[in-house]
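For this view, one protein chain was removed and the others were kept in their places.
Here the chain labels run A and B in written order, and each chain numbers its own residues starting at 1.
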Amino acid sequence: MPHDKTVLRGVRPYGEDPVDIVVAAGVIAEIATAGSGAGRVIEASGLIALPGFVDIHTHLREPGREDAETVETGSRAAALGGFTAVFAMANTSPVADTAGVVEQVWHLGKATGLVDVFPVGAVTIGLGGEQLAELGAMATSAAQVRMFSDDGKCVHDAAIMRRALEYVKAFDGVIAQHAQEPRLTVDAQMNEGVLSGQLGLTGWPGVAEESIIARDVLLAEHVDSRLHVCHVSTAGSVEVVKWAKSRGIKVTAEVTPHHLLLTEDLVASYDPVYKVNPPLRTSTDVTALRAALAEGTIDAIATDHAPHPHEDKDCEWAAAAFGMLGLQTAFSIAVLTMIDSGLLDWRALADRMSVRPARIGRALGHGHDLKVGAPANICVVDPRASWVVEPATFASKSRNSPYAGMTLPGKIIHVLKAGKPTVEGGDLAC
Amino acid sequence: MRHLLSAGDLDVVSACLILDTAAQLASVTDRTVKKFPTLRGRTVVNLFFEDSTRTRISFEIAAKRLSADVINFAAKGSSVSKGESLKDTALTLEAMGADAVVIRHGSSGAPHRLATAGWIQGSVVNAGDGTHEHPTQALLDAFTIRHHLRDGMGDLAGVRVAIVGDILHSRVARSNVLLLRTLGAHVTVVAPPTLLPYGVSQWPCAVSYDLDEVLPHVDAVMMLRVQSERMHAAYFPSVNEYSRRYGLDIRRMGLLPPHAIVLHPGPMNRGMEISADVADGERAVMVEQVANGVSIRMAVLYLLLGGITDDGKKEI
Partner (left out) sequence: MDSARSVVLDAGDIGRAIRRIAHEVVERNKGAADLILLGIPTRGVFLARRIAAAIESIEGDTVSVGALDVTLYRDDLRLRPARALEPTAIPTGGIDDKVVVLIDDVLFSGRTVRSALDALNDIGRPRAVQLAALVDRGHRELPIRADYVGKNLPTALAEQVRVRLVEYDDFDEVTIEGGAR
């Protein structure tokens, strides 16, 4: 006999005391004494419940590069990574710069149904940086686009950036900037520093990121609009964002899991699995990024999940594509870098992986605290489990994970999206 | 030694072994039969993704003088842009049984990748990769300097060398700084600040922007080729200004100690980084550098292929 109620039995919300979370009709119906809830029981004693994660920076590659990822495979990877919502970046082929393309992606997400897929619209036509895309049409389309980004490319023209920031105010949008001054990063391959000089790889200086962020926060202040900074990677960028926030500028920022853990030293292997944009930086930067995420200067962890087929990484460094997988490892890297180090507690981690990213992207129905009446987007994790990363077993179509072979802490056990299990016992629920 | 990828991989003992071996092999040039049977039956592939007739011929002569079979594989102009062709080419060479691959590639780290990606079993010799390294050039430069300033023996302890020009883009400079330092020499790199890499202050060498100040205190000066396209990327204002500030002309030759020699990895831009009368002068050793290049490459191929491989596998 089917139950209309699901009970997460004995689960510890945010790692606190065990309770039964009773879910019905897609919302949290009751938070009851452990063992008392009635309905279809999912055993969760010892496990921690968090609001379902929201990734505001994912590359699902569809349409155009279905050999690397599709909305379906990316959705599976996202669900297994504890996410209930992802924002699909616009640098597809064709570019998501029209209502038609964003609606296509949105429909594909609906059809898969494992996570809510929120398409990101391009800021400029074809990511060309010259002419605004039809931002309003995308905002009013079925996809209800609120986040716009030319990610992969920087909106480098100050006048275009200003207009974009102004224009999206009409529908509460946000411009997510890939901060990279193009003239300072021609042919750039890795962080500019002593190591890039030794390895003979063209440097990608931190100032190319920091100068754009500095310009953009001033523009955002001037036009009083919302700016989001993608994948902040340097200690200097943190300082700029901190300063901007102290002035009350409406700026938010994200950091990727890999920038919280990995450093440029790995590039000395010339293994393109470590090639990413922005590049891996120094341990000083890693420390600053972790501290900024802990204190809230950086608002969110976002994966920048960037699938690439094998042949685009199995080559010499300069010829390889930029990017790393992130969806299925993001939570574990967050545990490793932020929880195990004591920088964040579970409630704060939920804030950075769910609450704030949902708010930045205006992801309706996501990022709510675990309380009665909230949408039942819930992720249940085992903080004590550890696992060995084997990219061959990933749900993603691609294998370009920099963590292959590493033993990581923390496992995703169950995920509910709108009350329905998408992951049970660590596997996709059918 | 399994591969030669970076001059930085050589310690003073192995570097001197290469130089000493090259010194013995240099005698072959005086003989009627300019050949040893040492690498008979071995196959050396010259895999050149960039044009460099000089380097390619030098390796080719070196391999042939050791009786190796030589295959020249010029991959330039094929569909290299996709990058995967390095792997496919490597797999092809492996299938053909290449014992050593001498690779010239425009991408820094390509030889490293070839040696470590598991595509091939043979030895890899870096014949210049991007703006990274060119270890055999550094070895032949060290050999030439040793010949003139240390009677062709031992290390280069105390020798003072200036490397002048486009340090930023020069693989020759990187390899020379590492190798000369290992051999005990004191190196000063001299260039306009725009042509010095970020972080050069951490390199094992001194840094100067002023050539006139450096010249009186060196035993050897190595002039690097400056490509005029650098001017268009605003690394310096004009060819004339560069030449005035960093070119080696007769006036500057007068600043050098009388025993000092002038090196250039070639090809030279006469009138740019070096004036014609200096290039043709008696203290210029460029022709010797070319001859020494063959001996050095023979030594490297012999030491890589002339014994059992490092994994202990006996090959008959």
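Following the convention adopted for this analysis, a contact is a pair of C-beta atoms (placed from the backbone, for glycine too) under 8 Å apart; a residue touches a chain by one contact, two chains touch by 3 or more.
Everything numeric here is computed off the predicted structure, so don't read it as measured data.
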Partners of the unshown chain among those that are drawn: B
Given B:W203, B:Y246 or B:Y302, the one touching the chain that is not displayed: B:Y302
Contact set of chain B toward the excluded chain (per top definition): 1, 17, 20-21, 24-25, 27, 31-33, 35-38, 66, 302-308, 314-316
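The working rule: only the chains that are shown with their structure count from here on.
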CA centroid of chain A to CA centroid of chain B, Å: 46
Residue ranges of chain B touching chain A (in the complex, touch as defined): 81-84, 86-87, 105-110, 112-113, 116-117, 129-133, 171, 174, 197-200, 202-203
Chain B-facing residues of chain A, complex: 189, 192-203, 205, 269-271, 311, 314-320
